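Every protein chain of the complex appears in place save one, which is left out.
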Amino acid sequence: MKLIIGFIVLWPLIGFLFNGLGRNIWNKKVIAYKATGYIVMSFIFSILTFLNVQSKGAITVHYFDFINTAGFKIPFDLKVDALSSLFLLVITGVGSLIHLYSTAYMKDEEAPHYARYFAYLNLFVFSMLLLVLGDNYVIMFIGWEGVGLCSYLLIGYWFTNATYNYAAKKAFIMNRIGDLGFLLAIFWLIVKLGTVSYGSVLTAESLAKLSTTDITAITLLLFVGAMGKSAQIPLYTWLPDAMAGPTPVSALIHAATMVTAGIYMITRSNILFSASELTQHVVAIVGISTALLAATIAIKQNDIKKVLAYSTVSQLGYMFLGLGVGAYSGAVFHVITHAFFKALLFLGAGSVIHAMHHEQDIRKMGGLKSKLPITHITFLIGCIAIAGVPPFSGFFSKDEILAAAFAKNPIYWGLGVIGAAMTAFYMFRLYATTFLGQFRGTDEQAHHLHESPSAMTLPLILLAVASAIAGAIGIPALMGGNHWLSHQLVPIIGETKEVALSHSTEWALMGASVGIAISTLLIAINRYKRQADEVPQTALGKFLYNKWYVDELYNAVIVQPLNRFAGFLKEVIEKNIIDGAVNGTGKIVQYSARKIRLVQNGQVGYYILFIVLGIIVLFLCWFNDITITRFFTNLIK
Amino acid sequence: MNTLEILFYALSAFAIVSAVMVLVSKNPIHSVLWLILVFFAISGHYILLNAQFLAIVNIIVYAGAIMVLFLFVIMLMNVKSDKEPQKKMIIKFIGVFSGGSLLTLLIALVKQTTQLEGKQVLMKEGTIGLIHPLGKALFNDYVLPFEISSVLFLSAMVGAVIIGKK
Amino acid sequence: MLLLSTLCIPFIAAIILLFVKHNEKANYVAIASSGVTMALAFNIAYNGAANFDADWILSINARFVLSVDGLAKILVLLTGISFPAILIATSKNEIKNRNQFLSLMLFTQTGLLGVFLAGDALLFYFFWELALIPVYFLCSIWGGEKRIAITFKFFIYTFLGSLFMLIGIILVYSNTPDHSFLIESFKHASLTNGQQLAAFALFFTAFAIKMPIFPLHTWQPDAYEQSPTAVTMVLSAVMVKMGLYGVIRWLMPLFPAAFASHEKFVVVLSLIGVIYASFIAIRQDDVKRLIAYSSIAHIGLMSAAIFTNTTVGMQGVFIQLFSHGINVLGLWIIADVIEQQTGTRSMNTLGGLAKKQPTLAILLVGFAFANIALPLTNAFVGEFLMFNAIFQFNPWMAAFAGVSVVLAAIYTLNMVQKVAYGNVSDATNLMQAPNKSAQFVLIVLLSIVFVTGVYPQVLFNITSDTLQQLFVK
Amino acid sequence: MNAIIVSTLLGVIMMFVSWGTSSQKLQRNIGLVGMLILIAANVAQLNGWLSVNFDTKGMLAFNPIGLFVNTILFLITFIYLWINGEELDKIGKHTADYYAIFFFILCGVSILTSFNNLLMLFIGIEILSIPLYILTGADKKNLFSNEASLKYFLMGSFSTGILLLGIAFIYGATGSFHLTMPVLNPVNKMPVQHFLMSAGLLLLFVSMNFKVSAAPFHFWTPDVYDGAPTVFTPFMATVVKAAGFVAFIKVFEVQRIAIGYTTWIIILPFVIISTLLVGNITAVFQRSVKRMLAYSSIAQAGFMLFALYGNSIFNNEALILYIVAYSLATIGVFAVLIKMKDYSIESFNGLAKQYPVLAFLTTLFLFSLAGIPLTAGFFAKYYMLNAIFTAGAGIWLLIIAILFAAVSVYYYFKVVQAMYFVDGTPAIHSIEKNYERKLWVIAIILLVLGVFPGLLFNYLYF
Partner (left out) sequence: MPIQYYIFFCLTLFSIGVVGVLTRRNAIIVFMCIELMLNAVNLLLVAFSKMHNGTALQLMPGSTAGIDAQIFVFFIMVVAAAEVSVGLAIIVMMYRNTHSVDINFLNRLKN
């Protein structure tokens, strides 16, 4: 077992080294096969592990001591339990599909860069696996920063483009801010508990050791980390920009896996979070407000990937809402389903973009329904799934979260439903403008329009199926299902408290949300199936179109002032004050030199006069023996 | 007030006056002559103190040899009295002032010296000033310095040669 | 004996070099000697070495004592590794009178090794200065256009600092029971509180200037910028460690009371320096200055960690002493290759390195991320432990210092972006065939970065024993 | 005793050599041989092999330290003459006479290292000074030389006046010229407060300060060192000054308590600090290396004055080491300087290119003056600081000292920079290998003492 688990992590690493070092050696075929093959391998191993966990329960394996010194040690342990094994499947599964997809999508790149791309991708999978498999927060943190690195590298994959690099940098730095919080939380744990292994931290007795302030602080700091990684307010702005990366990357990293790391981390440490009322409220509020904010923005975006990006942010908001209201299983459920349908949507978008020769503006599309049948169908399924229309997967997961939210506080539910409605609206706005109506692009684009190769469509189909049926793993008791997932997660999150709602209310809520969702999506369809919407004129429209001017705000309030501050330090403090003091001393010496030497004026008369005066001074010194010497002796003694 | 005291005061006054004259007289030659008078006065003091040997030597060496040497040199360069420029008044004043303050300091200090209270100087008695004991002392205890001072003269001689030779 | 030979080999080689006029031969001699030194250094680090003890100056009872503890081992190892690396990496550079250059370099190495090995205060001071003087000449002769004034400032600054230390040595020496300079008898010196405070201040001034700690740092960026890069490497990879070494080996054990009473002061000072330097680094356009300021920030963090006076922090520092040396060395070598080939250090005129020389760009990215302490690089281990220590010391300070983590990311990525990415600029276009020897060194260093980053125990094992001794109170 | 007699005899002999032979080379060699004889004679007495002794009636008292200093100073003089021999000939036609004068001066030196009576102090100082007036003025056609010698003479004799007044006061107080222990108050073991005595000692202090050119009595130094023929300056700045210091210490190591300890620890730091200040600060601005060295010699004197701070074996060690380090380095630097066409710093530009060895040697000498490790100068300074600290000086004094040491680095290194880092053609006369070899001797001594300063004292103890 130890080996298998080890190799789940190692395969992608091998792939990374293989492609990274051999980037000038192998031809694209080899690269593609190897890269995908390694991920598939670790997918297979993951399945084995999963089954093993199913049968035998959680496993922790120790490899070596990462840090073992000065009385505290951080072992390099990996742990597979229900939660991580699920994530394993998602990561490696979706991962391998996306690798497959990429082989075709990236085929225009020349070999070395092709290799680089897959190397990054493999490295990402490696770090992600480390993140979910680590048995303590430090290993998690290693993966945590690792994925950040890979997302940086992949967003900036086309490195000659300055804006892409800027986006990459932005992503990394914002993640870093979050990571700082995470790091501080880890230190706090170390100081209080002396260990960071889940096994010893996430237990009742260690919980007892911590005061409420400790718990609140730790959880909040952890949440800051999650904010960064999972693009929550206020650290969400990097994710839309991250769409600069190749589309498969957006699908894998910025939709399916990396961005859900925050959810994984919080679910992992749910004991802590449940113990702090305050934090839960914060999480919930941040989550829901992110969901709404992103949704409103998504309504007015015209870049196909931007829309998806904001919808991702919004969906992540839902997950955090779920976490905030204690519906951990719901959150995880949504993670899984979202992984499927959002990956699907991105890949679909990718296929569209591929067909449109890297045209991303939906206003120049339209009527692709006939040209790209498979893409169209799968995309539609994705949209329905995300819109939360039964019986597609999105419905179940979202509904579970909403139900829990209602139980916690109806306002959450209300907002959630509004968000759901907007989701349905912008998704179908996107769908309609892209696939319905007639084609609005240039003729030669129209001439080249064609369905993508099978390497791209196959993942689409598989993911479509998955996002259609994935709901099955969490059919609520209400519908006669026995929520398999929540039973799965019992060892992690304990028995889900029975949602204290009568069935009738549940049905009512469900109906309401579904009804609203469907009606809005219909509105969206017939509003946009004819024409795309123009550059907005209304104030509100502009406001949304410009993403609430958040980037501008950050720039004005944070970036510029800091920049100016740095400039002030460099130009004024450093140059004039600190260095000035040093040089000033030298100047003083030279000045006094110029003055003192004038005493030596060449006149014997003066010299002798000075001698006489010197004698007088000495005598005076000695006369005032009594007075002066007291002073000096005190000085010397 | 016996004759000794009278002599003492007279000589002192005379010495001081002529010393001052050395400073104030414009013409260098006059200064030399005044200085010679000072030396005479001092020799007079020596005689008062019954140090005849020193008195004679003082007359011979200083008033005789040294001062004549000065005189020669001055005449040799015949520095005109009117030619000699004066220092600025302020400088002079500072000079006088600092000299005066030095004097006051020293005097104040001597006044404070308790050990000197009532110490008398032996006038016109005592034999130590005479040639006989001096000679004894010089060639017994002080023979080494006496010899070594010859080195001084030798070096001075060499020096004079080096400097003086064209 | 081993220690003595470690000291002598570079010294003798330096003297020989003065008479080897031929450039290539000179290179071989220098590299060979530094290679042997490295081998010995490894031997010392992992097998230890017996003390060397001989009479030196009887009249004041100063002895020629060489000894190693874990700390010294780490630094000797660093010195041993960095010198061949530097010499090989810069072996292609255009240097007039190469043999004199190399010989001075090796003299510097002698001085550095001496500082780390000396077990006698006077000897320590002696080598302390000896390490400085060759650097003065190296910088002033082979440096940039403003070299003379800048190097002179650097020299006077550090020289004055070390003179303070000299007074401190006199102060302690005259209070030692057996009037000797041995570190043991220094530890047992009977000092009144006032004296201890004074001595602490005197020693600390010297070390603080050397490290340097804000606000005594202004000599450093200029010196780094103006000196030939090979020397800059020595300065920032090894020489700044002298200050930290001094603090741990001499300041801490000698004046525990004064040390304890000044922890907060120094920690705060250092952390201010960290943030300050990071901010300034953001605004730098010159690659060398940027690295210089980032190095100031890192050093500041280390000194802060030392003064938290915690085992964890100290362990972190031990690791970081080594790691920072390796990382900054890598960065300098890259900067040097770029400057050599493009003739400029201004980041705005660079760009597109990844297209022109992919390998170098990859190495640059690697070291850049090591510089910002990404996990699984060596720096992470050290910084993790050090931040941990600062957090134990005072959470708020840790949070404050943590800002530097973000700032480091900002300026380092700025550099990477401007140098490596974007379209190929005219300057970058001038780059010819990649500098193989430099790349070889870089690859070796990078592998060290990752090996020690993934399995830091290799370094922990060296220092663990010293750590215990340091904290048996 | 040997030294005094032999040096006198040699002096006399040299006076007549110039009649015997007109070949300057021969005269020079006779002089050098004479030096060797002198050294041998002194060493003979130091080791008690052979010494002419008769009752000096307490005028002189010979102790190992004094004789040892004698030896050192003679050796330094020998090296000085050995290196500067040719240059000496260039000043007038009086080689033999110069040697005679040197021997007379050395006679004065050996008196000053062994006097036990203020009369001998007086005579010794005069024997030391009067020939120097002459040497300063030896370059007769050179107005600077003349001016220097006249200034030196006037101020020198003025300070003699002060010295004599001081001696008179002391005599008035004690009734004797011998350096006896001052009368102690039986109660508190402190000397009885005797104002006349103290005043006398103060005046003595002043004139001794004048001789060792300590501020504010230093004014003659820069002008005289600058104006005097370059070949003589190092001798004045080293041997003579060193002798002055030895005499200074001999007087005050016993008598200082008679001034009153508290007074002492006011006036001495006052003098020391002002000396360091004037010397170092003023040297910073000089363009002429010769004049810069003159000021630096004032600064070094300030450092040597520390030896008076306390009286312990450390002080003597420190002073001896300092004398050796400082004298040799100064002689070395001047030996290079004398080869320069003009003495401006610019004339050193690019010396390292043309004469690498010479440049290296000069650097070494300057390092020693600046007190950089590996040279004797470092240990000289170290011993000095250590000595005064043991003598109970406050740290503040040490800090002031090192601050000025740092300043001194500033101006010494200006020359180094000129030689190494500034391009240009040095304004220097051609140097033959032999000359460099001679300088190597100094350099090696400095280096050896810079690593093993103990060698110097082992002679004293073992």
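Chains here go by letter, A, B, C and D, matching the order in which they are written, and residues are numbered from 1 within each.
Basically, a contact is a pair of C-beta atoms (placed from the backbone, for glycine too) under 8 Å apart; a residue touches a chain by one contact, two chains touch by 3 or more.
In this text the structure is predicted, and so the values were computed from the model without any measurement.
By the touch rule given at the top, the unshown chain touches A, B, D in the complete complex. The hidden chain makes contact, of the residues A:74, A:316, A:604 or A:618, with A:604. Checked against the hidden chain, the listed residues D:137, D:234, D:350 or D:453 yield one contact partner: D:137.
What chain B contributes to its contact with the hidden chain is residues 4-5, 8, 12, 15-16, 19-20, 22-23, 28, 31-32, 35, 38-39, 42, 45-46, 49-51, 53-54, 57-58, 61-62, 65-66, 69-70, 73-74, 76-77, 79, 84-87, 91-92, 94-96, 98-100, 102-103, 106-107, 110-111, 116, 118-123, 126-129, 133-134, 137-138, 141-142, 145, 149, 152-153, 156-157, 159-160, 163-164. The chain not displayed touches chain D at residues 119, 122-123, 126, 130, 133-134, 137, 140-141, 143-144, 146-151, 153-154, 157-158, 160-161, 164-165, 167-168, 171-172, 175-177, 222-223, 226-227. Residues touching the missing chain, restricted to chain A, are 597-598, 600-605, 608-609, 612 (touch as defined at the top).
Quick note on the criterion: only the chains that are shown with their structure count from here on.
Averaging Cα coordinates per chain places chain B and chain C 72 Å apart. Chain centres here are Cα averages; for chain C and chain D they lie 43 Å apart. Counting partner chains per residue, chain A shows two or more touched chains at residues 613, 615, 619. Multi-chain contact residues of chain B (touching two or more other chains) are listed as 109.
Of all residues in chain B, those touching chain A in their complex are 87, 91, 94-95, 98-99, 101-102, 105, 109. Residues of chain D that touch chain C in their complex: 317, 372-374, 378, 382-383, 385-386, 389-390, 395, 398-399, 402-403, 405-406, 409-410, 413, 417, 420-422, 452-454, 457-458, 461.
Against chain B, in their complex, chain A makes its touches with residues 605, 609, 612-613, 615-616, 619-620, 623.
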